[in-house]
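The complex appears here without one of its protein chains, the remainder shown in place.
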Amino acid sequence: MAHEDHDVIYDLLAARGVSRRDFLKYCGSLAAMLGLSQAFVPEIARAINQGAKLQPAVWLNGGACTGCTESMAQADSPDVATVVLEILSIDFMETLSMAQGQDALDAAEAVFEKEGEYILIYEGSVMKGFDGNSLRIGGKTGLEELDHAAPGAAAIVAVGSCAVDGGFVMAAPNPADATGVQMYLDEKGISTPVVNLPTCPVNPEWVVAIVVDVLLLGSLESGAILDKLDRFGRPKYIFGQTIHDNCPRRGHFENGNFVSEFGSEEEALGYCLYKVGCKGPQTYTNCPIVRWNRRASWCVEAGAPCIGCGSLDWVDVGAPFLNRHRDLPLPNVGNTQPGVIAGVVAGVAAAGLVAHGLGMKATGRMDGGAPYEEMKEHDRKRMKKGGGK
Amino acid sequence: MARQVVDPLTRIEGHLRVEVEVNDGVVTDAWVSGGLYRGMEKILLDRRPSDAFFVAQRICGVCPISHGHASTMSTEDALGITIPNNARIVRNLIEAAQYIHSHILWFYTLAALDYVDPVKALSADIADTYALAQAAGTGVSDFGAVAKRLQAFVDNGQLSIFTNGWFGHPAYAEDMPAELHLIGVAHYLEALEMQAVAAEIIAVMGGKFPHFMTSIPGGTSFVPTENKLDDILFRFIKLNDWVTNTMIPDTLAIAPFYAGALEYGGGHGNFLAWGVFNDDSFEMNNRYLPAGVIKVADGLTVADADPSVLSEDVQRSWYESASGLHPSVGEADAMFDEYNTEARYSWCKAPRYDGAPMEAGPLSRMLVAYLRGVQPVQEIVDGALAALGAAGRPEVLVSLLGRIAARNLETKVVCDWSLEWCNELIEAIAGGDSKYFEPHNVDEGMGAGLWEAPRGALAHFIDIQGGKIDRYQVVTPSTWDCSSRDDQGVRGPMEEALVGTPIIDPERPLEACRIARSFDP
Partner (left out) sequence: MSHPAHYREAHPFIFVMTHWINLIAMVALAFSGFYIHYPFFAGFMGVARGMHFFFMYVLLINLAVRIIAAFFVKSATRLGSREVDTDIKNWLPQKLNRHQLIPWIKYYIFLKKDHPIGAKYGVLQKIAYIATVPLTLAAAYTGFAIYAPVMDWAFFTAGTDAVGGPMNMRIIHYYLMWAFILFTAIHAYLANVEGFSPSRLIFAWKEEEGLQFDAEGKIVGGTEH
């Protein structure tokens, strides 16, 4: 680690009004997020200071709304400019690239030639509908683009729920046959490791944490990153606990203080949103801790129940979002609340019991039951046939 | 006759292909192709109307607030709900924050690189840059630090998002000084900060941005406490300062170098606005930016906008359902055969108003507001026209430069209003109004949410039966602007605007990209 490199980064930081102290503080918060002890702070600082060579990367947009790109623009410390100018060299990114048309595609192609060296960041669903033509880029299908880019990547970061499992685009009836990156690669037999970062959109803080973890701490080369992923390829330090576990309104939940109507005094008091459909108890993200938009707020703090956008298949398992339970898609009936189904079944059962009771009454069995048979029907039939023992 | 293709058109939301025919340095024909089909309208069927708000806003990650509001308004229209006054103001504020966010992001992050060449900025003299910034009345940054950062970046040789940019393209104004390029680069970086400040307002009121949470049918689930009001107000003040003292002066400083762009890029000259930002009458014509239609045949005059005369043609796009239907009864049955500019070539349908293609966007809104006599709009537009040497000639706005100017001027108008609305909300609360949500229990009806995204007129149509969505259709601003040809072969607004654009270097049609991008597609 050459001394000059330190100077370069500190000059850059100073130019942007960031003191050495601020910088180390930031490294400290990153360490906390990555689950490292504060002893790693100098390590992280050193890693970020490497400076000289930027990690080549390509950001592909699949069936995206561009919300994850938008969300990345909300990152701070390091902000998006630092990420794209001083940490990653994102040589192709549809929403930010200066180049256009074929020249932009050529820039991506030059990166793809550096096999095993680049990071592929994928935003949006993988669009399989109409033989991949539900997404067309540069005269080709989005699938061709991904097929070409994925095998040579050192790792793929799937940003946002769409890239993880198809997101809302794959919600029933999945009109464009959308899927997630990992699922698509599995189909194709491409074994590039995938880090999944769900929620809609992705929270930029998580992307930054992964960038630091993978690129700067070298956890990809060492393989350490894979140990940090859960069974869905999500970093455990981000997606290991539910929103409910860490919610600032959890106390109100335990006390039984709930918001029953939106926009009410109960909301002003910050009561729990469980009754109005909060999906926090089954949504695994650290939103209450990391928060959103430079920690300005997050859904629950703004008075909105969590809709579980970080869950797999989040629309189908979460809708109706303002109800406690999801709907169940009944054939010929359509989406129905589980409680309604239970009520109908219980009603039918109750009616059946009443009807049966009337039958018992009519047949005079109510008082002690019918007379007992002399012998089992089975035995009687056998005797009639003349057989039997 | 040479066909030139730009695909993908970068620095926009989504996937767009622009194909132009260039003859003798001028675009003579154009085709614009939307590259993505997701089938949102089918995903919403059989779900709850309140779910539409959460899902439909995800059509667009840059303008989710407007889609969310249009969706929620369509449900409220269908069920006959009038939202409480406080909810109206809260929604206006969230929408305003998104407008400011979106316009800053568009001008600096997406569009500026078509006019500002970062390589030219390297030769700027730092002292002269300060002098120029002061003369132009624009914001002063640490230009020396920016230049140093830029130099370090270029020396590194890895150009990241600038890789393969058309540096030194002859269409960059030759006489624009290096110092102004450096100011542009410095403010490009500052704008990244400012758009995030605007997004923080949405986070406070809506939970997060992109994709917010609170404007559910019936009002809002956000209840502003003193702390939260303070978080909102100081950020609006900060944004207003920056837009007033940096974004507007930048626009006026750069515009004269591209004055030629007042001469082309206007397109059909038909404009549609549904209007945005309700006042307490909830009337479309009384909105702060009101609804209206301008038809080229009638000159620069405004008529009331009528949602019943809409139709969507699909014979030139990849749909097999019936063509020419009103969106409230339309289907969106997709198919794909091939990309063929003579037949079907886009996932964008061709929406028409009374049979005519319509431009949607800030230019439509500002022209309609100007003609309807909205005072702050008239003042700022007249001021800008005078600065461009076109005093009293609002018709020059029907051009590439006019479209850009309209967007940036609108940013300032919305900033002013946002402060007004903050005070209105504070006064309402102080006056004891604490109602934010109107409970409702009707579960049948048809409705429309007619609204404006930053990039233009937006309509959501919903049909609710038995508490479930039976039909849902959306007409986005990008389908208006990026419309394919209609069944009669009439070009869409962007296609028409491209025709007549001068192209210096047909291999690198930067001017065509500027036109396409000016719609903020």
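Labels A and B are assigned to the chains in the order they are written; within every chain, residues are numbered from 1.
Methods note: contacts are C-beta pairs under 8 Å (C-beta built on N, C-alpha and C of every residue); 3 or more make two chains touch, one makes a residue touch a chain.
These figures come from a predicted structure and were not determined experimentally.
Chemist: Any idea which chains on screen the missing one touches?
Modeler: Across the whole assembly, the hidden chain touches A.
Chemist: Thinking of the whole complex, not just what is shown, which of A:Leu330, A:Ala350 or A:Met383 touches the missing chain?
Modeler: A:Ala350
Chemist: Touching residues of chain A against the unshown chain: what are they?
Modeler: 231, 240, 242, 244-245, 253-258, 274-275, 279, 281-282, 308, 311-313, 317-318, 324-326, 328, 338-339, 342, 345-346, 349-350, 353, 356-357, 359-360, 363-379
Definition applied: only the chains that are shown with their structure count from here on.
Chemist: Starting from the mean Cα coordinates of chain A and chain B, work out the distance between those two points in Å.
Modeler: So the centre of chain A lies 29 Å away from the centre of chain B.
Chemist: For the complex, which residues does chain A have touching chain B?
Modeler: Within the complex, chain A contacts chain B at residues 8, 11-12, 14-17, 52-54, 56, 61, 63-71, 73-74, 76, 79-81, 84-86, 88-107, 110, 125, 127, 129-131, 133-139, 168-169, 171-176, 178, 200-201, 261-265, 267-268, 276, 292-294, 296-305, 307, 309, 315, 319-323, 327, 334-335.
Chemist: Under the stated contact criterion, what part of chain B meets chain A in this complex?
Modeler: The contact residues of chain B facing chain A are 5-15, 17, 33, 35-39, 42-43, 46-48, 50-51, 54-55, 58-62, 64, 84, 87, 105, 109-110, 113, 118, 142, 145-146, 148-149, 152-153, 156, 158-166, 189, 192-193, 195-196, 199-214, 216, 218-223, 225, 231, 318, 334-336, 339, 347, 434-437, 439, 468, 508, 513.
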